[in-house]
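This is the structure I have questions about; it appears just below.
Yeah, one chain of the complex is gone here, protein chain that is, but the others are all in their spots.
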Amino acid sequence: MAEEVAPISSNAIRMDADALNDFMKSAFPHAEPGSRGYVVSAAPGHVRARMDPNERALRPGGLISGPVQMGFADMAAYALVLSHIGPVAMAVTSALNYQFLRPCRPGPLFADAHMLRLGKRLAVMDIRIFTDDAERPVGQANVTYAIP
Amino acid sequence: MAEEVAPISSNAIRMDADALNDFMKSAFPHAEPGSRGYVVSAAPGHVRARMDPNERALRPGGLISGPVQMGFADMAAYALVLSHIGPVAMAVTSALNYQFLRPCRPGPLFADAHMLRLGKRLAVMDIRIFTDDAERPVGQANVTYAIP
Amino acid sequence: MAEEVAPISSNAIRMDADALNDFMKSAFPHAEPGSRGYVVSAAPGHVRARMDPNERALRPGGLISGPVQMGFADMAAYALVLSHIGPVAMAVTSALNYQFLRPCRPGPLFADAHMLRLGKRLAVMDIRIFTDDAERPVGQANVTYAIP
Partner (left out) sequence: MAEEVAPISSNAIRMDADALNDFMKSAFPHAEPGSRGYVVSAAPGHVRARMDPNERALRPGGLISGPVQMGFADMAAYALVLSHIGPVAMAVTSALNYQFLRPCRPGPLFADAHMLRLGKRLAVMDIRIFTDDAERPVGQANVTYAIP
């Protein structure tokens, strides 16, 4: 693990929110509009994303389904990696662990993604998914991306 | 952990493949056809499922996206739980860990779900996702469901 | 997941650092002195612990071994659960996910444990392990405890 790059805080990001959204729109041309969410803000070590789930996103009981939450966490992690390494479409998820914490009620969904470690080959991130209260997340993810 | 139920092998299943598919179709009425997959076979401790991903399932590079794989693993786990406890829509995922092992090429996707432990409150399952070779899975998941 | 207890912040804790350390010493009478660490501070939703690893804790390369880090994370999670529910020895770990982030050099080891969700049956916690710089953790854990 000696290959760690420079401290996150010393790097300016390479892509801001607009650049990230443009890139992901072209990388996923078949995605249903609104199904993946978009980046609200990007800063060194941190990305915030938002998603407005449609009715396809619901599971029995009228809650946002697990796969929708996990897909949103993965998208926020992807954006966070890209913001630091630039537009490299082939960065791929190598592991995603998701803890479902509370019922996820319909409405805007937010993701706070923080970089835990950015190495040359692996990036490890902590993602919190919440609706109206960031202090009471509906889910928490650990996402590892392999960097090509 | 003293609340474990009877050994899995001693229980006949409560729902077979047809019953599981009918139940899930009614539980997810808004799901895009083909987007969730279906159960191929169900037996004590084991469910096999199949999915035929459409082009919305692709990510850059023409591979099946991670969220599609994770959603499919979650569906297979849900079916495995239901096959043992009966049609209880409110069983919910409490954790899902997914390891991406190999590139997931387009084409039919299969899931082999095995019960590791079925307790009164939690079910823990191992899920392998593969395309043409079950010995070379594209992904492996550990899924925990909370039983109401 | 409707069984969540009152918000964490509204609860005073039931055991402080001294009470936690006394309880754990009596619960693990065979533990090698210093091998488990001790609680430094406890507050609603948060515990900080410290450990001073001995030479048995080293792995090739002179670093603190993975199992020692994981055991320390588990101990901090156990203390955080106990601080909220009181001295219930039979609370048991149901899952622990550990991400190794950076080489763990010998010297005092710290754990910051935060409660993500405290339900009636499950507690889910985020644990960061670090040596000299809390902003650059050597490891991160997600720990779930089942509450009897």
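Letters A, B and C mark the chains as written, and numbering starts fresh at 1 in each.
The working rule: a residue touches a chain if its C-beta (ideal position, glycine included) is under 8 Å from a C-beta of that chain, and two chains touch if they have at least 3 such contacts.
Fair warning: this is a prediction, and the values are worked out from it, not measured in the lab.
Participant: In terms of residues, what is the contact footprint of the unshown chain on chain A?
Facilitator: Touching the missing chain: residues 1, 92, 94-95, 97, 121-122, 144, 146.
Participant: Contacts of chain B with the missing chain: which residues?
Facilitator: 1-2, 4, 7, 9, 97, 99-103, 116-117, 124, 126, 135-137, 140, 142, 144
Participant: Go through chain C and note every residue touching the omitted chain.
Facilitator: 27-28, 30-32, 55-56, 58-61, 65-67, 70-71, 74, 89-90, 92-100
The working rule: only the chains that are shown with their structure count from here on.
Participant: I'd like the angle of the rotation relating chain B and chain C after CA superposition, in degrees, nearest 5.
Facilitator: Angle of rotation between the two copies: 180 degrees.
Participant: Taking each chain's centre as its mean C-alpha position, how far apart are chain A and chain C in Å?
Facilitator: It comes to 27 Å between the two C-alpha centres.
Participant: Let me have the rounded angstrom distance from the C-alpha centre of chain B over to the C-alpha centre of chain C, please.
Facilitator: Comparing mean C-alpha positions, chain C is 32 Å from chain B.
Participant: Quick one: chain A and chain B, Cα centre-to-centre, how many Å?
Facilitator: One centre to the other, that is 24 Å.
Participant: Please set out, as single numbers or ranges, the residues of chain C touching at least two other chains.
Facilitator: Within chain C, the residues that touch at least two other chains are 1, 97, 144.
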